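A single protein chain has been omitted from the complex, and every remaining protein chain is retained in its original position.
So, subunit A:
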Amino acid sequence: MALVLYAANTNKNAFKTLIAAEYSSVDVKLIENFEMGVTNKTPEFLKMNPIGKVPVLETPDGAIFESNAIARYVTRLKADNPLYGSSLIEYGHIEQWIDFATLEVDANIMRWFLPRLGFPAYPYIAPAEESAIAALKRALEALNTHLASNTYLVGHSVTLADIVLTCNLTLGYSRVMTKSFTSAFPHVERYFWTMVNQPNFSKVLGEIKQTESVIPIQKKPAQPKELKAKPEPKKEAKKDAPKPEEDDIEEAPKPKAKNSLDLLPPSTMVLDDWKRLYSNTKSNFREVAIKGFWDMYDPEGYSLWFCDYKYNEENMVSFVTMNKVGGFLQRMDLARKYAFGKMLIIGSEPPFKLKGVWLFRGQEIPPFVMEECYDMELFEWTKVDLSDEAQKERVNQMIEDQEPFEGEELLDAKCFK
């Protein structure tokens, strides 16, 4: 009876097992009509793998999940399988390169690739991508050195380590690792193309093509019009003059040029004047700064917003909560010309509450801020109703970081200016 493998027919992790099965003459069938997000959410599937991830192998003795574990199991089904080497030390080295391929190669390819797809679970952060690319380069350099004097990873024939590494590299080559990136690792290149052309590999993998460009960063749908217009001419320019990927990544997402807020009718309120007044007022804050604020405030050109953190119950550690706010304000840097904000960390013991008041140019929270600063969605935003004196007074208290605030002590207050 054939063992049944649950995964889509494009899944590189399923390919590991299918290739190992080819080498070992074990009968493994990929299930037909697998639908990601459907098949793997059925109760039968969740019984096989409670976290619902693919691939899963169904055997007469029970199911196995985790792709490397499945590939190992299938390999062991054949006694003394040469895919596991011919000695204990070869076995040890095969396991070493399987784990290296998983934790140093695949993990870093994924840290590069996934954030570009726009999933909320993997936010795109330029410095994190850079460190992923640096770690990937370190791994490929180590591989390159090893493969300079070895045709295969271990011994003189294909082993399970080659299968796992090649499948992992396949995703890298087809999505993020361009020729200009991989050419620094000539022995890895030679190795990869040799491996994918082995009959047992190509039968499963089909034809592999190296990507011509790093997969672009996917934007969420709601995007201000002129930002959308920007990237396109850029892409063309890119084709003419290929640059190292890192540069592209740095440049791509920044909405520098013209901001739609600059096109709003001019306002009588000069944001920098207010920020200066705020910073320079050392005493009589109420009479000088707060009064000054309302004197300058232009309700046509600006709007005020309260924000309230949605997950206050998680703010259990004081310095972590303060760092959270610090990070938020850092990421708001892109709105420096259009915003002023005050964040309060409230309470004398955990859980701490995060609340704040923000002044934004325009009548809405600028879409590019919502877009680029993902912290925004962690807060509830409520527009301040200026006809309500109580709300106005709350604004005053927040700007002034008055203590106690709503009956509680303040742990800290941070200003964005």
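Criterion: a residue touches a chain if its C-beta (ideal position, glycine included) is under 8 Å from a C-beta of that chain, and two chains touch if they have at least 3 such contacts; residues count from 1.
The working rule: contacts and distances are computed from a predicted model.
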Listed names "Glutathione S-transferase", "ESCRT-II complex subunit VPS25", "Actin-related protein 5" or "WD repeat-containing protein 61", with the criterion being the UniProt name of the chain not displayed: "Glutathione S-transferase"
Among A:44, A:99, A:298 or A:380, residue touching the chain not depicted: A:99
Selected residue (touches chain absent from view) among A:76, A:187, A:275 or A:291: A:76
Interface residues of subunit A (partner: the chain not displayed): 50-51, 57, 59, 61-62, 64-70, 72-73, 76-77, 87-89, 91-93, 95-96, 98-100, 102-104, 107, 120-123, 125, 127-128, 131, 134-135, 138-139, 141-142, 145-146, 311, 314, 316, 320, 323-324, 327-328, 374-375, 378
